[in-house]
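The structure appears right after this line, and notes come after that.
Every protein chain but one is kept in place in this view of the complex.
A and B label the chains in the order they appear, each numbered from 1.
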Amino acid sequence: MSNTYYLQSHEYARIDGNIAYVGITKYAAGQLGNVVYVDMPEEGDDVAFGEEFGAIESVKAASDLFSPVTGTVIEPNTALVDNPRLVNEDPEANWIIKVELTEPLNLEELLTEEQYKELIK
Amino acid sequence: MLGTCGVDSLDGLYADVPDGLRLARHYSLPDEMSEKEVRDFFDALGRKNRVMTCFAGAGYYHHYAPSLISAIVSRSEFLTAYTPYQPEISQGTLHYIFEYQSMMSSLTGMDVSNASMYDGTTAAAEAMLMMNASMRKGGRILTSATMNPRTLAVMQTYAHFHGIELEIIPSTASGMTDMALLKSRIAAGGVAGVVVPSPNYYGILEDFSGLSDACHAVKALLAVDSPASALAVIKSAGEWGADIACGDAQSLGMPLSYGGPTLGYLCSTKALMRKMPGRIVGATVDRDGQRVFVLTLQAREQHIRREKATSNICSNQGLMTLYAAVYMSLMGSRGLEEVNRRGIEGAHYLADRLAATGTMTLTYPDSPYLNEFVMTVRPGTDAYLTAAAAQGILGGVKIDGRHVLIAVTEMQTRTDMDRLVAVAASLV
């Protein structure tokens, strides 16, 4: 059983105990093209399931980022500030925010890995 | 051509327009004119205007514009191009905008400049929107009663319809922002940003010591609004520790043109760059390694972000940034400083001589001013302005029945000033 869950808007949350690593999927990174900027919240900011927490930009596109989990940001991935291309290189290793969960996962609405794979087929 | 289009008349091209919507008559407009008739028409209209020796300012200043400016801005390659969407055939436009941005960054002491604001009033409104957007949940904007009233009016319009709470801090008896009140309102919290003028509407240079710290302590942003030319001599927004600089750039070589077109400038720190509305040009390299220029940070803009864009701005006030770039190139740092010095010395001379007539006094005698000042006119503003107009002089801008705002630039000679002094002396 995978420990990663997805939103239809192509964000993933990789769960490790009470911590979630949130980023965008390989599929979304491919669609967006060369990422030039990631707008992310600061440490200590709250994020909520299904709500916007930032935005990601390529040269000629931009999309909002929605949170698959509810919790508090304990670390934004600041490496992306200087090197946003990391998202294209390996979006799964290069998560965008690390969140400490304050509420259980919304398993009713989150997609499993299988369901997500089905979505992007 | 009609045959190729599969129709037998021009009207056939509009077969899809329902009959009821078609204009069944000719426009009720004059008949066509030759160029000569058009010229005659505007000559006649022009004669109904009266161009006067201009001591009016209030945001728009009569400066000398070197002849080369009009020669350059008339070049068809610049004049008849559109926004530089195709960088391969738009290096001219992109290149001069980059130069303009560099010059504005130097003047304001800021990292980044856009090239898109229509004028000073809307630049201040955009600064307000930018500060509001930089707070995730928005916040109040504080400004001062000493701002140009026309700028305040536009800010109020935008704030009302967008749903921003705009609070105007009153002025003191010395014609300055009530700084103690402003700082206490900032400390009260919930403030996204503060917009203050330098010099203010009355020509006065206010002291913003400690203001940026007060703002930053509560995570609010500070914007300073100045006429562009004055930044060559006054403490700049950057030096005050501000996050945003905004204002009108008409003073950089643009004609008065009865109020437009001019150019608004908007500059910010690097931290706010991605919240900046409008077009920004950046340097990069092309395939052959040449240094070239492109529109950059486009993902912020309305054509991509739609309703999530910081602003709806599409303009790239291209031609007006060219006026400014050519003007600043010709003037250089020393020329621009000299222009300001002439205005400042002229204004202080004129204020001194006007006061000596005994019919008027300097309204804010203890407040430092630049090239513009307020006089209290004992016989009344209207009597003064009417008497000046009779001598072909625009004697200033009326503030109210007793107060007039007078501006001096390098354009009014000592003789002009002495004529105005004679007008004041003749008042009873």
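Here is the rule we go by: contacts are C-beta pairs under 8 Å (C-beta built on N, C-alpha and C of every residue); 3 or more make two chains touch, one makes a residue touch a chain.
Heads up, the rule we're going with is that contacts and distances are computed from a predicted model.
Student: So which of "GGDEF domain-containing protein", "Probable glycine dehydrogenase (decarboxylating) subunit 2", "Oxidoreductase" or "Binding-protein-dependent transport systems inner membrane component" is the UniProt name of the chain that got left out?
Tutor: Of the names offered in "GGDEF domain-containing protein", "Probable glycine dehydrogenase (decarboxylating) subunit 2", "Oxidoreductase" or "Binding-protein-dependent transport systems inner membrane component", the one UniProt assigns to the missing chain is "Probable glycine dehydrogenase (decarboxylating) subunit 2".
Student: Looking beyond the chains shown, say which of B:Ser106, B:Thr376, B:Gln391 or B:Ser426 touches the absent one.
Tutor: Of all options in B:Ser106, B:Thr376, B:Gln391 or B:Ser426, contact with the hidden chain holds for B:Ser106.
Student: Which of B:Ala325, B:Met360, B:Val377 or B:Ala424 touches the chain that is not shown?
Tutor: Residue touching the chain left out of view: B:Ala325.
Student: Based on the whole complex, identify which of B:His95, B:Arg378, B:His403 or B:Arg419 touches the chain you can't see.
Tutor: B:His95
Student: Need a quick check: the contact residues on subunit A for the chain that isn't drawn.
Tutor: So the residues of subunit A touching the missing chain come out as 34, 36-37, 57, 59-60, 84-85.
Everything that follows uses one rule, which is that only the chains that are shown with their structure count from here on.
Student: State, to the nearest whole Å, the distance from the C-alpha centre of subunit A to the C-alpha centre of subunit B.
Tutor: 42
Student: Which of the residues in subunit A end up touching subunit B in this complex?
Tutor: Against subunit B, the touching part of subunit A is residues 36-37, 39, 57-62, 64.
Student: In the complex formed with subunit A, which residues of subunit B make contact?
Tutor: For subunit B paired with subunit A, touching residues are 274, 298-300, 304-305, 308.
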